[in-house]
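Below is one structure, written out as structure tokens; comments come after it.
Only one protein chain is missing from this complex, and each of the others stays in its spot.
As written, the chain order gives the labels A, B and C, with residue 1 at the start of each chain.
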Amino acid sequence: MINKVVSGPEEAISDIENGQTLMLGGFGLCGIPENCINALVKKGVSGLTCISNNAGVDDFGIGLMLQQRQVKKMISSYVGENAEFERQLLSGELEVELIPQGTLATRCMAAGYGMPAIFTPAGVGTEVAEGKEVRNFNGKDYLMEYAFEADFALVKAWKGDTAGNLIFRSTSRNFNPVMAMAGKVTIAEVEELVEAGSLDPDHIHTPGVFVHRIFQGKGYEKRIEQRTVRTRN
Amino acid sequence: MINKVVSGPEEAISDIENGQTLMLGGFGLCGIPENCINALVKKGVSGLTCISNNAGVDDFGIGLMLQQRQVKKMISSYVGENAEFERQLLSGELEVELIPQGTLATRCMAAGYGMPAIFTPAGVGTEVAEGKEVRNFNGKDYLMEYAFEADFALVKAWKGDTAGNLIFRSTSRNFNPVMAMAGKVTIAEVEELVEAGSLDPDHIHTPGVFVHRIFQGKGYEKRIEQRTVRTRN
Amino acid sequence: MLDKNGIAKRIAKEIKDGYYVNLGIGIPTLVANYIPEGINVVLQSENGLLGMGPFPFEGEEDADLINAGKQTITTLPGSSIFDSALSFGMIRSQKIDLTILGAMEVSEYGDIANWKIPGKMVKGMGGAMDLVASAKNIIVAMQHVNKAGESKLLPSCTLPLTGVKCIKKIVTELAVLDVLPEGGFKLIERAPGVSVDYIRQATAGKLYADDDVPEMAFG
Partner (left out) sequence: MLDKNGIAKRIAKEIKDGYYVNLGIGIPTLVANYIPEGINVVLQSENGLLGMGPFPFEGEEDADLINAGKQTITTLPGSSIFDSALSFGMIRSQKIDLTILGAMEVSEYGDIANWKIPGKMVKGMGGAMDLVASAKNIIVAMQHVNKAGESKLLPSCTLPLTGVKCIKKIVTELAVLDVLPEGGFKLIERAPGVSVDYIRQATAGKLYADDDVPEMAFG
């Protein structure tokens, strides 16, 4: 097997440069590449275009990169819960492209599947459709949406092996597998890194061929955005 | 959970009618819905269009349906290894549409993902492209291929639960998950049927929402087409 | 006049045995509390889960297990996890039987606006545009009038659209209404004690009402 292991987040992201396009896995704060984000903040790289469903909160996730003014443009489906984000957007410092969540996921998938474009009905007849090709199939209108291109995809998995195979846990899977397939370079951080051969081939969510670098992350905070509970009767 | 369990293959396929379009999972003889095929042979339904990567061998798999003249048309990528198939094809009794294997898989996936068409470079400049729309993206030509529509998808899984969730074993996964998503009615036969809640949600390959009927099959032969072995030194 | 729970309770009556259901944020989330006993329903959360259960008991929250509203949740037996692309794949291919979501405005042709108010901070559409564009059966849970007393059931939407000609049924604090294919709101049920005239006054779009519109019944 091909060994993809790197020493840690610093080495993994060392060649990310100003102005590049990154995909970041996660939904809300769930399943985000915490170690890579922290390393990007430390490195101070800027002018980034970030493709991510959300933009974190003020003091966690992509919010940390926003505070450092490292992000030039966000491509997301939902960007609430972030005061600094709002300030930068209203002041014109930050550019935002909002696209439907399913379109976002499918454009990532399209890149991973080598499909240059896909058709979706999401956004037909709305401002999302402006400037886009509309095509009718079987009486229904669809927008043609292009596959994303990202210089790097940063994803977070639960377990991974030295060959780059990934297994995600529960709903922290979300955008991670489709983004893992879509990066020109894909960096995976995992809670537990094991030897190739330790994972059941039938359980693997992302085959190692899509992953270029992998490392075991440290100090996962896994912050909860909306803690909702019920009480025992 | 919604219970999808039916008594067996006879009940599962009872409303399949002459002239309908079926998808059948499997690659070669690996992971084919043996019980459903046997029930179709017994039922004697005919004039079928079968979407399946292969057409079985003379005395197993779809070959059994060919012997009974139940198949009007095969849509496949590879149809060797079948003398009766060849005879019917050359005599004009059987219609065959050969399409690239990746195109076949992706047209199934497109149906399951609600995408009316996809783009693939496979077949550009060949007779497969005849009559199809060619479109250039980033300097490369692609064919537009339509999502399949199938009245029924018949798939074979290793384990399944009463909610219709499926887990496949090793390379018997092949076309089964994409076809499971693509049938108007999807019938799953499994080697082991368990109660909902017995399977780890992270291990499920096909979510139950795609499966309409499920039953535990019997007497799996799992024939091997090319037995290749090495000798111990 | 119904409160939010009343709206949720009335909508719950629309859920049939064997349905896969996607619940939006707000009132739709409350619908889960009123699903009739003996009915088997599977809730989808579009971040990648079928078989969503109730909130966890205190101390049992799992940061890796959240719903589309980012709330900690649980799974029920028979649940399955998948990535976001497959999640919207099943939405586009209409495997979800019923979608319930909120709205700022609905037009008499079934257009819906629920994601953007020009001049205000825009948070994004999330999965709403995918859901309304694909779902075969959508119920809108909304207030009939806004805080300024203006109708939210309009001849045409004034806010940027989320989707066009996609809403077929609306449940508000005042009424249950169908959107007619040829345009117009058809009054199906009145909230307890609310008159047809009251509803007519609160509805800016065309309203069609029979002489005898029944009051809502609850289970």
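The definition used in the following text is that contacts are C-beta pairs under 8 Å (C-beta built on N, C-alpha and C of every residue); 3 or more make two chains touch, one makes a residue touch a chain.
Everything numeric here is computed off the predicted structure, so don't read it as measured data.
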Legend entry - Among shown chains, those touching the left-out chain: A, B
Inset, instruction - Based on the whole complex, identify which of B:N35, B:T49 or B:S76 touches the chain you can't see. - result: B:S76
Legend entry - Chain not shown: contacting residue from B:N3, B:Q20, B:Q67 or B:Q101: B:Q101
Legend entry - subunit B, residues in touch with the chain not shown (by the definition above): 27-31, 53, 76-80, 86, 89-90, 98, 100-106, 108-109, 120-128, 158, 168-178, 205, 222-232
Inset, instruction - Extract the touching residues of subunit A with respect to the undisplayed chain. - result: 1-3, 111-115, 161-163, 165, 181, 195-197, 201-202, 204, 207-210
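Basically, only the chains that are shown with their structure count from here on.
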Inset, instruction - Using mean Cα positions as chain centres, tell me which chain lies farthest from subunit B. - result: C
Legend entry - Between subunit C and subunit A, distance of the C-alpha-averaged centres to the nearest whole Å: 29
Inset, instruction - Would you mind pulling out the distance in Å between where the CA atoms of subunit A average out and where those of subunit B do? - result: 33
Inset, instruction - Could you put a whole-Å number on the gap between the CA centroids of subunit B and subunit C? - result: 36
Legend entry - Overlap residues in subunit A, where contacts from two or more other chains coincide: 106, 120, 168-170, 173
Inset, instruction - Among the residues of subunit C, pick out those that touch two or more other chains and give their numbers. - result: 49, 75, 81-82, 85, 89, 91-92, 134
